[in-house]
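This part shows chain A:
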Amino acid sequence: MAIGVKVVRRPDSVSYLRATLKGMTLTFGHLFRRKVTMQYPEEKSEPGWSLSPRWRGTHRMLTDEQGRAKCVACGLCPQICPANCIKLVPGEDEDGHRYPLIYEIDEFRCVFCGYCQEVCPEEAIHVGVHYENAEYDRGRFVYDLERLCAQTHPVSSLWDPADPRGE
Partner candidate 1 sequence: MTEVVFWSFSGAAIVAAFLCVTRRSPVAAALWLIVTLFSIAALFVVLDAQFIAALQVLVYAGAIMVLFLFVIMLLNLGRGGPSDLRGAWGKLVAAGLGAVLVVELWAVRAVAPADHLQLPPGAMARMSEERGPVGVITDALFREYLIPFEITSMLLLAAIVGAVVLAKRRL
Partner candidate 2 sequence: MSAELKGFLLVAVLKILVVFTAINVGVMMVIWLERRASAWMQDRLGPNRVGPEGVLQSVADGLKNILKEETFPVVGADRLLFFLAPAMSFVPALLTFSVVPFAAPLPGFDVTLPLLGRFTYTGPISMVVADLPIGFLFIMAISSLGVYGIVLAGWSSGNKYALLGGIRSSAQMVSYEIALGLSLVAVLLVAGNVTLSDVVAMQQRSVWFVFALTVGFVLFVVAAFAETNRLPFDLPEAEAELITGYHTEYSSMKFSMFFIAEYSAMMTMSALMATLFFGGWDIPFTPWDEQGPPSVGRTLATLGVFFVKMNVFVFTYIWIRWTVPRFRFDQLMQLGWKIMIPVALAYIVVVATTVYTLEALGWEVGPTYGLVLFGVNAVLLGALLFGLDHERLILGARQRARMAA
């Protein structure tokens, strides 16, 4: 079992008042403890805390040296996507290199499972370590290829390389 379950033996006879008073001293002590809340818009991080590298947020398309998307329009990511949120129209240039004519991800439909990143043979599409996505317009949540390439946030490692089975 991955998670240890602690079994608490119930005592046979319980003093309600003593337990209540004990609980009250505990809650009173917590009044003066250091608070764990992070004041979000002002503080986004604090010493000893960072967003997990395995965080799966909005996508990012990696690019090659010429600034073109690494995507070869193989069609695996729309195939595996459980939410069916990736729209891909493949194209081919005169040299026979395949590239996406249209590559759009509807971030509203996306369930951030990360399968697209896992399945991608070119390591082109990634889910990002990123969570600030506010927009003024619904339409802006359909990310097109240009927008996906323009993202600069770090990408997810999906799993811990030292512990691939999550143990």
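The rule is short, and it goes like this: a residue touches a chain if its C-beta (ideal position, glycine included) is under 8 Å from a C-beta of that chain, and two chains touch if they have at least 3 such contacts; residues count from 1.
Here is how the candidates were picked: all candidates are chains of the complex that A comes from, given by their letters.
Because the structure is a prediction, the values reported are computed rather than measured.
Candidates 1 or 2 all belong to this complex, yet only 2 touches chain A.
Those residues of chain A that touch candidate 2 in the complex are listed here as 10, 12-18, 20, 23-24, 26-28, 30-37, 39.
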